[in-house]
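All protein chains but one are shown at their positions in the complex.
What follows is subunit A.
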Amino acid sequence: MSGGDKNKKKAPHSQGWEEAGAEFYQESYPSNDVDFEVLQRDPKHLATLLPSKQSRAATFKRIRGTDNTRTFRRQTSSRSRQESFTRRTSTLGDVQVSMLPDLSENLSNEQSTWEEIMRIKALPVPMAEKREMKLKLQSEPNLRLQGYEQFKWKRRKILDKFRSNVKEKYSKLELWKGEMKKIEGNFGTGVVAYFLFIKWLMVLNFCIFLLIFLFIILPTILFNYEEELTCTGELNSTQCCSAQYYNQSFSSDSFFLSLVQGRGWMEKTVMFYGYYSDRTFEYFINSTPMYYNLPFSYVCMLLVMFLISLFAIIKAAAKGFKERLIEGEGQFYQYCNLVFNGWDFCIDNEKTAAIKHKAIYNEIKGLLENERIQEEKQNRTREEKTKLYILRFIINLIVLVVLASCGIAVYFVFEFSQNILKQFDSSENNSYLLGNLKELFYEYLPSLCIVLFNLLVPFSFRYLVTLEKYSPLFVIRITLIRTIFLRLMSLGILLASLYLRVNCELKDDVCYSSQCTPQCWETYAGQQFFKLIITDFATHIIITFLLNFPRSIIAQSSNSKVAKFIGEQHFELPKHVLDVIYIQTLVWLGSFYAPILSAMATILLFFMFYIKKFACLINSVPGNIIYHASRSNSMFMIILLGGYTFALIPIFYAISEVLPSKSCGPFRGLNTVWSKVINTFNLTPSWVQNIVYFISTAGFAIPAFLFLILLLYYYWAINSANRHMVSVLKNQLMLEGHDKQFLLDRLSMFIRQQQESQRKMRHTEIMRASGGDRNVASN
């Protein structure tokens, strides 16, 4: 934290609300009239009289109880004369002149009074006291602001009011507020962070959809575009290929079958790539022709989607990252964090509270245990160590083998189902319903297979990791990483097999090779993603309501250990996070081929919230792992960023390298999608082109690069200087503390000595006096 911040923070603290606390907060805080007896017994009490301890706001009375003329300190401390006087009496002589208050400044104006009043709320004093302060401030004479200042202040006041109004309205409209509170009450803030994350993703998808709708779907609908369906000219020309594709009659599948497969009537709608036109629309406003280049806007929307997502992720991650940076040596304060931030004040459920007690207890024990384990670790013999390492190595090998075999399995299943489907295509004389169902099954086989792996394999990972004897935190992390690999890998295999299908050699005289490529492979790819998302969503429903819900009923209804083992579930955050991020990755991957995916994801995530809420509140019992909100938040973002990169690479490869299909979509007839952008760029005015060319020359790039490096170096230097400063200040603080301790000890010793000598003197006096008395008496 920089120095400036600190000053700002201190300002409200050091205001002199001296009298404020006096009557109301007499929590036996020692003050000037502390019994000297106490002081002499315990020097610690002396310490509470130190000025540094007095600087905090109104927790206790000031030492100087006499001066009643004290006014509240204004924004800068220099104006509070009384303060400075008492503090600097020793050097009063030379500073007095400069300490004299500037009279014109001392009179407050409306604005500063208002600011004062706004600041009262930060004080830890009861309402009655605050109200008195406010009255006092209001009754004080103040200057009216003039001219522009007045305007500025008025505007600020109005803005403040407006802001709080908007905030209030917003909080009323806020989605799922009640649900969040309920979850928070039962599971604590760490789990709520997850639900906020779902909401965040939903909003993100909605924004993406809005853009896609405005710039791609809406124009297409508005211009009511009809494809040219006549084939004139060469057979393999784009026109003829399109005609062939669009005139093709789709199999008369039932409505429902088409809906879940994204085929039939759905294929030729705005939902999929194939429907979009490759033309530049022309329309007239006041009889001047205007153009709308749909293909170009199609590419741009893809770029914008990725940019917006990246921006949103970075913005959310940066917030968490900043917090982590402030935490600095994060682990450093683990015990303090546990004790002072351990309790979730939002918890309002007795059962949860009991579990929370238990969880905190466990974590405390775990931490202490961990210390011992660390020690043990160092004492581990060489033999044990090698054994453990070999074991870990073997387990990692097993994990790799499992991952690889899953991948291979997905690949073969995909190939298998495609081959079968081809047979279906060639022989369409199957009995109607059965054939359709069979076809549906094979269509969904790859997706089912992937989902199945995603379900089962993590269990084995979870078992394997227990053998490896990692620390609990690391266990969560490594299972998470393995599961991510599993998910991404099966997706990757799917992509690869898609690519193999798409990228087969094309003879010049055909529109598509019926041996491998589908007629419009982009739509085909879109359908795959469409199906994947639907399957994934369906499994969530099935698992939550048909599998886990009965399990939880079993666990609740009987108390036996077996039932507990079968039925009891904890809300395992990492797993559920992966579920949502998986959907998002699919959206990023598929949006280019099926623009409707983002809208679908918005809706599905909306329902996902309720599914997960059900899984959380009804199926699971609070676990004894404490999830910290900030830590889980940064975890979400890191995984999401992983999914983002995973989606980015194949998509951009496809855009820049793969040949678009000839018969459909906005890029038919081009070599790559990207060439559309280049073509459009070539049409721009020459100065734009010149600027872009200039930017790409060395003359611009090298200085810019150097400049960036310098900037980087500058920030790095500032950072390291601040770090150094922090350590210096910390050391100084420690030294001061020791000095203080030393002086206090000395002082108390001195007081004690003095007292003893006094007592001795008194004693001798009394002796003498009594001796005198006796003398008198004897006389």
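One rule holds in what follows: a residue touches a chain if its C-beta (ideal position, glycine included) is under 8 Å from a C-beta of that chain, and two chains touch if they have at least 3 such contacts; residues count from 1.
Convention: contacts and distances are computed from a predicted model.
When the listed names "Calcium and integrin-binding protein 1 isoform X1", "LSM2-LSM8 complex subunit LSM8", "UDP-N-acetylglucosamine transferase subunit ALG14" or "Glutamyl-tRNA(Gln) amidotransferase subunit B, mitochondrial" are checked against UniProt, the chain not shown comes out as "Calcium and integrin-binding protein 1 isoform X1".
One of A:344, A:439 or A:579 touches the chain omitted from the figure, and that residue is A:344. Across A:290, A:303, A:336 or A:437, the residue that sits in touch with the chain not pictured is A:336.
Residue-wise, the contact with the chain that is not shown comes from A:181, picked out of A:181, A:380 or A:746. Along subunit A, the points of touch with the absent chain fall at residues 1, 9, 12-13, 24-30, 44-45, 47-48, 52-53, 56-57, 59-60, 117-118, 120-122, 124, 126-128, 130-131, 134, 164-165, 168, 181, 184-185, 189, 320, 323-324, 326-328, 332-337, 339-350, 352-354, 357-358, 360-361, 364-365, 367-368, 628-630, 730, 733-734, 736-738, 740-741.
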